[in-house]
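One protein chain omitted, others in place.
The block that comes next holds chain A.
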Amino acid sequence: MASQADYKDRQFLAVIGDEDSVTGLLLAGIGHVTAPPDSQKNFLVVDAKTDNATIEAVFEQFTTERKDIGIVLINQHIADRIRHRVDTYTAAFPALLEIPSKDHPYDPEKDSVLRRVRRLFGE
C-alpha cells in the first residue's frame, strides 16, 4: 500500500512525448528543471532517432528513481515502443497516463489501464 510519505512530495508531472506534445505541455507550465549540479529535466522529446534504450532509461528514471513526480504522461505511440515496460508497470505512484499525440489518434484498445478495465468486466 502507498504510504503517506510515498506521495506527499510528488508535485510535478513528467512527459515523454514527441516534440509537439512536449511543447504544448511545457507551454501549460509543467516543465521543471532541478537545481544546477545535476539539472534533471522532467520531460523527454522523442523523435525517430531516439532509440528505445533511451526511452526505457528515462521511463525508469521518472517512475522509480525520482520521488517528486506524481504523474507520468507518455504518448501512446511511444508507449507502444516500450509496451512491455508499460504493461508491467502496475504501481500506483507515479500514475502512468497514455496520451494521444497529434499524428497518432488515440486507440483505447492499446491503453494498458483500459485493457485492465475491460478484462475486469469480461469484455
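Here are a few things to note about the model shown:
As a convention for this text, a contact is a pair of C-beta atoms (placed from the backbone, for glycine too) under 8 Å apart; a residue touches a chain by one contact, two chains touch by 3 or more; residues count from 1.
Rule of thumb we're sticking to: contacts and distances are computed from a predicted model.
Candidate names were "Alpha-1,3-glucosyltransferase", "V-type proton ATPase subunit D", "Phosphatidylinositol-glycan biosynthesis class S protein" or "small monomeric GTPase", and the UniProt protein name of the unshown chain is "V-type proton ATPase subunit D". Where chain A meets the missing chain, the touching residues are 1-2, 7-8, 10-13, 19-33, 41-43, 45, 70-71, 73, 90-93, 95-97, 99-102, 105-106, 108, 111, 113-114, 116-117, 120-121.
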